[in-house]
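The other protein chains are all here in position, but one chain of the complex has been omitted.
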Amino acid sequence: MIQSKLNLRVRYSETDQMGFVYHAHYAQYFEVGRVETLRKAGYSYKLLEEKGIYLPVHSLSIKYHRAAQYDDELTIITNMNQMPSNRIRFDYQVLRGEELLVEGDTTLIFMNSENRAARPPQWFLDHLKPFFKS
Amino acid sequence: MIQSKLNLRVRYSETDQMGFVYHAHYAQYFEVGRVETLRKAGYSYKLLEEKGIYLPVHSLSIKYHRAAQYDDELTIITNMNQMPSNRIRFDYQVLRGEELLVEGDTTLIFMNSENRAARPPQWFLDHLKPFFKS
Amino acid sequence: MIQSKLNLRVRYSETDQMGFVYHAHYAQYFEVGRVETLRKAGYSYKLLEEKGIYLPVHSLSIKYHRAAQYDDELTIITNMNQMPSNRIRFDYQVLRGEELLVEGDTTLIFMNSENRAARPPQWFLDHLKPFFKS
Partner (left out) sequence: MIQSKLNLRVRYSETDQMGFVYHAHYAQYFEVGRVETLRKAGYSYKLLEEKGIYLPVHSLSIKYHRAAQYDDELTIITNMNQMPSNRIRFDYQVLRGEELLVEGDTTLIFMNSENRAARPPQWFLDHLKPFFKS
């Protein structure tokens, strides 16, 4: 398993008139989280795209328990629990201190530079294997 | 059941460097869709907030089948299939012409102006009932 | 001169916790306006990009007189007052009914597909000339 933790502060632009973070913006926090997780595994997502590998989101699911507010400092915990197959799944938790605010997950597929579904490149899988040894 | 259909055109600001609509923005299209559905039922969401009723999103789920692109004209179909209880569920389809691009659903809860979970007001339920007669 | 007028409704996602449209989002409304202006002149911006012509923004200026609110129906008036040279300038007004809320302008430059500043293509200039005859 690969895990990353990062902190970010809620921007004013991310609030809505209800006075909380607009619900869709957590998907952006998730994105920041999974990019950090890949970086921790030794691969920047930017490098993947430069090699012609894209990871579009195939499904997204979010549960909102409590709402984050402007200027809150949030912790984003991201887990890649399984070795990727044709898909990669990431699980996310958004916390404020010890308090769990939001949970979610995304499944991403591999796409090549002709915008077609593709198998993950072997060098990418080889690189990730050591993190998932039993 | 209450259904709304509306068209919107993808804005440049909604694309990302993959050349498609950034995946989180469909949650905004869904929001436009459910506001239109409430309006069709005779209630603007704006009016609800003015009466102290807020509808924060409690869960969100999206499946991405095909990607929308800049300047595409999309159709957002939103269904409220069940009479609301303490929650309201909306189901969404995003189409480009006849082609289904994205599906999703959201569950919303009722919140009062002190930011606490609340029961839906009776006048709101009374108003919706005729749409769900069997 | 070329002018376009279009209406759009403020989305919930575009508000911030002050209860108004977040100030940066007017730049997106401007973008919708200038795309409509080009379309009225017979060229979709999408087509320009497909021909390898990009129009990145070189400068942006906005004056905020009054704030738009959620669900407001706004009118975006966009003017191209001068024949483009190496740059294109657009001027914008955002109104709610008769009331002027926001004014602004952008200057865009021409860029080719290698991301370098370029001269506007002759066919593009030829196409626009009739709109600016004295």
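The first chain written gets the first letter, and so on, giving A, B and C; residue counts start at 1 in each chain.
Convention: a residue touches a chain if its C-beta (ideal position, glycine included) is under 8 Å from a C-beta of that chain, and two chains touch if they have at least 3 such contacts.
What you see is a predicted model, and the numbers here were worked out from it, not measured in a lab.
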item	value
Candidate in contact with the missing chain, chosen from C:Phe20, C:Phe110 or C:Phe124	C:Phe20
Chain not shown: contacting residue from C:Ile2, C:Leu60 or C:Leu100	C:Leu60
Chain C, residues in touch with the chain not shown (by the definition above)	17-20, 23-25, 27-28, 31, 49, 54, 56-64, 67, 115
Contact footprint on chain A, counting only the chain that is left out	11-13, 28, 31-32, 35, 44-46, 70-71
On chain B, residues whose C-beta touches the chain left out of the figure	12-13, 15-20, 22, 24, 70
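We adopt the following convention: only the chains that are shown with their structure count from here on.
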item	value
Interface numbering overlap (same over half, different under half) for chain A and chain C	same
Closest chain to global C-alpha mean, per-chain Cα centroids	B
Chain at maximum distance from chain C, centres defined as averaged CA atoms	A
Separation of mean Cα positions, chain C and chain A [Å, integer]	34
Contacts with two or more other chains, residues of chain A listed in rising order	17-20, 24
